[in-house]
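Each chain you see keeps its place in the complex, though not every chain is here.
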């Protein structure tokens, strides 16, 4: 193997740069050249390539976002687009491709693999909704960003004796909400995977106030309801003042945590090792404290379950 | 003077605790007792008092919010409420009152002063919209909170080549928007004090993109337009993807900056000194690097102007 490519695709996630760095340095360490493909599959079609050196990934391990940038590409999803992509890869002499991204990005990767391009996926998405990996790159940072935000809100919530509803990312999954909710000691955690009633939420708030609590923090995954509606209904039912904060894109940014940098570094190194060993059409996961390799195909039909033990613990601790 | 009182009122602001600490310690240093009045004027009516000791304000200088809490009181604005408040103060033997808060809180303070209660106001509000002081307690922290948030957004904005509209606090004034906008190097700063057109905003964005910029940051004071509408219009006019973040109550919280802690400490110490010297019905301001005392009455009829020099500099630097 003489030359590989690396791209980031889908929503950006903190730690993607650490993964790019690890891919580039591991490859060069093994005598393999690396081309960076800018703006994901769109750049693959537009031949937006750049040769990567050791220095080109210097001083990026601590930066959020992705130096290769990311974009959507409708053309890539067409038959013509796919063929053009394969041609570009071949013309450039790229003999292996590392795709850092989420579910959608891996579908593209699997298509390329079918067409003879050796491809390895690295899970990078703050949502942590990719099955067959306990953590995806960016999740730990996003959870810590929520936790820091709630730290700030806690002060003002106590001062005003208010109920705060914090909406976090997660349209179809409550991973960020659950982990950050436990970490913040939130009174209530609302996730799409678990039905709830406003009355139940209000009962919990009121029992806390009766016990002398001066504020109440509710963490709501965006897929579990509209934060403003939830806030309004709680106000109507309890008479308490509620405030809503939608954290939104704040969760995507920021310097990655140590955990995300290390995870990304390990996955990047492993991706190169796999390509060198002739492996293709796989995703690298972090499962029970180890790097584990899974067929890309298996990912598309599976769903990542919520951490039930942690969800139950949350109820106990918010007694 | 044997005993004074201190309360926080209106929206909470980081640094209020440092001011409370300074009032308490300066008073005790001068042999004067201090009562904390909880929940602002509401607590004054409800006799929600607590005697403060040196230890009661230990380990609070770094905490956001206010340990005395704050609340609104409609009753206090009535004639009966005001009389009740004055009676409570006299019965408790409070011979001077320090009110930490904003414009609305000072109106109450001025009324009490008229009724014979020596009263000193300390400006505490993140909005920095109080005239006769260059800085109010909490402003520096709020500006830094915005700056940190934009740091995070910058990563993801660059990665996706997007335009971000960040809505910050300021219904009638653009102080937070202006200071944080300059500090972030925002392309565009929209404040209520200055008219603007969406077309002008779009022209600026497009000229940046033509020069090779990968993202655009717009800071919008809440009083200068609805962030979502502005984002939608920019998208329509430029074709660029826009994203909106409303920072909201995040700006109220957090551990206060060194500047806010020092400012609050100085103002708290000065408030006690003034009461001991028989001064009343005044606000302490920080004007051109010095503590300056102003009649409360003057504040209600004045308006704090936007920093024009800084506004002009912002345009030059965002060339």
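Things to note:
Every chain is named by a letter (A and B) in the order it is written, and numbering of its residues begins at 1.
Quick note on the criterion: contacts are C-beta pairs under 8 Å (C-beta built on N, C-alpha and C of every residue); 3 or more make two chains touch, one makes a residue touch a chain.
Predicted, not measured: the structure shown is a model, and the values here were computed from it.
In this structure file the full complex is assembled from 4 copies of one chain, 2 of which are shown.
Rule of thumb we're sticking to: only the chains that are shown with their structure count from here on.
As a whole-number value, the distance joining the C-alpha centres of subunit A and subunit B reads 35 Å. Across the interface of their complex, subunit B is touched by residues 8, 11-12, 14, 63-66, 69-71, 145, 149, 151-156, 158-161, 164, 214, 243-246, 248-250, 252-254 of subunit A.
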